[in-house]
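Note that this complex is displayed minus one protein chain, with the remaining chains in position.
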Amino acid sequence: MSGGAGTPVSEQAGLPREGEHGALSAGKAVSFSPKALARFEKLLTRYPTKQAALLPTLWIAQEELGWISREAVDYVASLLGLSPAFVWGVTTFYTMYNRAPVGKHLIQFCTSISCHLAGAEEVFAECRKRLGDLKPGETTADGRFTVIEVECLAQCDKAPAVMVNDDDCAIITKENLEQFLGGLK
Amino acid sequence: MSAMWPAGYEPVLLARVSRPDSRSIDGYLADGGYASWKKVLAGIATGEWTPAKVTEMVKASALRGRGGAGFPCGLKWTFVPPKEKRGNKPVYLLCNADESEPGTFKDRVFIEKDPHQILEGMMLASFALGVKHAYLYIRGEMVHGAEILNAAVDEAYQKGLLGKNVLGSGIDLDITIHRGAGAYIGGEEPALTESLEEKRGHPRVKPPFPAVSGVWAAPTIVNNVETLCCVKHIVDRGADWFKGYGRNEKNTGPKLFCISGHVERPGVYEAPMGIPFMELLALAGGVKGGRKLKAVIPGGSSAPMLTAAEVANMPLDFDGVAAAKSMLGSAAIIVMDETADIPKAVTNISKFYAHESCGQCTPCREGTPWLNKMLKRLVNGQGKRQDIDLLLQISGQMGNGMTICVFADAAIAPVISGITKFRAEFEAYLAKAASPDFALSAPSDVTKKVAERMAEGIHC
Partner (left out) sequence: MVKVTVDGTAVEVPDNANALEACRAAGVDVPHFCYHPRFSIVGQCRMCMVEIDGAPKVQASCTVPVRGGMVIRASSEKALAARNATMEFLLINHPLDCPICDQAGECQLQDNAVAGGLPVSRTSEPRRQFPGYDRTDIGPHVIADMTRCIQCTRCIRFCNEIAGTGELTFIERGGHTMVWTHEGHQLDNEWSACAADVCPVGALTTKEFRFRKRVWWLKKTASVCPGCEIGCNISIEHREQVVHRFLPRVNLGVNDFWMCDHGRFLAESLNGRDFLKPVVPDDFLKASEPDGRGRRETNWGEALGLVHEKLTAAKPAAVLAIGSANLSTEENWLLAELFGKTVGTPNVEFDADQGPLRRIRNPKAIGADGGFLKGTVAAPNARGAEAAGVRKASGESALGRLLTGSLVPDVLYVADAAFSARTADPAFVAKLRKAKFLVVHARTRSALTDVADVVLPVSGLTGKDGSFLNVQGRVQRFDVAFVPPPIVKTDLEVLLHLGQRFGVFETRWTTADVFGKLAATVPAYGGLAWDAPAVVGLPPSVSPAASYDVLRPPRTSVDDTDKLPAAAGKA
């Protein structure tokens, strides 16, 4: 079982292509706003090395841009004196850095064990169905919703637990799903 | 937030969480908060308080780490190399609030309802360890938790409880809240230190242990949120008071239990260490709908599953759960009633581990998805006769030193315990399978051997 769906070398232009795991280009250069830069400068005072501020700096980038684009990785790398590859490696290790633009409401369904016991998978499937047969990670055509599956949100007492963007939502069941989605403007 | 305790029990850790202004520093000060911190700082000049004294108190209290491993906290603190050996290197305290073990949600209560309790614990531990800069690593998902903690830290600076020369004591202390970005492995000590640095959260080879060479190659003590809260209360009220809680000398103190799954009132409960499982279950309203209890995961998803019979007389403390061949871990108790489908539950847990494996070590990187693929196939009606034994065999080759950290051991525990204790349920899936007899090789008698070793308390 060798190979795969990759394009043979002879058909390529030399550079790796954009793929599932490669950083997407936003098509424009990135730089922080003065406010973000001020936050970044303040961050640097909290760590003994500049590089250690990578995770929080990526958070600033995500807050500024909504997601981590190829250019954002290059920019953050240059800010911190790290290689772009290193920054990209860190970005992909952690699940919360968005590697593509997401909808206005990023709905994160926990399906870990406690939520599983409360039927989270069915609610997740039902939610995707109602939003037009979305696949996990897809965004609705109107750009309002992105639905993803995540691991334990540390809200096992409110299973099935859901996070919408930064907010915790408790006990989302098939019964109150309609009301829940309706509440997301 | 449901936060409760047994009738007649005076809560310690959760005492403040239901107060209306539990988050603010004014509320905390009004309740006598930071008294220990001020007391200790004031006692430096008189020689009444020394770092060694605090460490001794924690050692005497027999406080065991609340994060999962249950390692004696005071003993861990003594692993920091003395000044002569470490030279000019600073010591770091890293408070582990990367609560991500499925079933665990106790630290969230402290973070969201009583952040100053954590900070005071960190301050006292920093004093004991000679730390000048302490970090709190909070889960990326707890966005609001991080905001609350940051606000609390700002308040503490404003009141002069942090910063340079705190309250004129000559002690300098900074606290920084560091937010993760979504990785369970980050809870593993060395991986957490990597993640606090700029790196991918890969566990690293030990030795050196973090206490000798952790973040930025400096000695680093990693303590769980609840552990540090306990430190605060130990300094408040003394080691003897702390030891008054618990069944024996080795399992002491008040303890938080997270109970979830098929119970009437899931939530965080505070009780003395060693409370019998059945008592706690009753406190949580019993099994949902009055149904029969089938299985319990007593310490987060990586603890081996126990049957109803095994938990019937089990006290909930480190040694009590260990005696039942499982572990108290983070005291995240997941209850499964008679309607629970064990193979599906095990499949779900194996998905978690396949998703969270960092990918460094071969057995874990390759083994966790393999287990998950096989289990998924089994519960989807595509099982093969040899699968069940193969699952045990593969699990047997993943743990027990085969990997750098214990993640693989955590990943195989639910598989091994689920199959050995509920094998009939797995075989029932085989009976429904499309073509179970298409086998590449004959099944072996490994199950028996695995069961024997489990009985000895060894993961294969």
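Going in written order, the chains are labelled A and B, and every chain counts its residues from 1.
Heads up, the rule we're going with is that a contact is a pair of C-beta atoms (placed from the backbone, for glycine too) under 8 Å apart; a residue touches a chain by one contact, two chains touch by 3 or more.
This one's a predicted model, so the numbers in the text were calculated from it and none came from an experiment.
Q: List the displayed chains that the omitted chain touches in the full complex.
A: A, B
Q: Among B:S126, B:S213 or B:T227, choose the residue that contacts the chain missing from this document, as touch is defined above.
A: B:S213
Q: Give the residue, chosen from B:S100, B:N224 or B:Q360, that touches the chain omitted from the document.
A: Considering the complete complex, B:Q360 is the one touching the chain left out.
Q: Considering the complete complex, identify which of A:L65, A:L82, A:I107 or A:V147 is in touch with the unshown chain.
A: Checking each option in A:L65, A:L82, A:I107 or A:V147, the one touching the absent chain turns out to be A:L82.
Q: For the full complex, which residue in B:R64, B:K384 or B:K421 touches the chain that was left out?
A: Checking each option in B:R64, B:K384 or B:K421, the one touching the absent chain turns out to be B:K384.
Q: Counting contacts across the full complex, list the positions on chain B that touch the omitted chain.
A: 81, 85-87, 89, 183, 199-200, 204-205, 208, 212-213, 217, 219, 354-363, 365-370, 373-374, 377, 384, 390, 393, 397-398, 400-404, 440-441
Q: Considering the whole complex, not just the chains shown, which residues of chain A touch the missing one?
A: 1-9, 12, 14-25, 51, 70, 73-74, 77, 81-89, 92-93
Convention: only the chains that are shown with their structure count from here on.
Q: Averaging only over C-alpha atoms, locate the centres of chain A and chain B and give their separation in whole Å.
A: It comes to 26 Å between the two C-alpha centres.
Q: Okay, in this complex, where on chain B does chain A touch?
A: For chain B paired with chain A, touching residues are 2, 90, 99-105, 107-108, 133, 139-144, 174, 176, 178-184, 195-201, 216, 258-262, 266-268, 297, 301, 332, 334, 336, 340, 344-345, 348-349, 351-352, 355-356, 358.
Q: Residue numbers of chain A touching chain B in their complex, please.
A: For this pair, the touching residues of chain A are 46-49, 51-56, 58-59, 80, 82, 86, 89-90, 93-97, 111-114, 116-118, 150-159, 163, 166-168.
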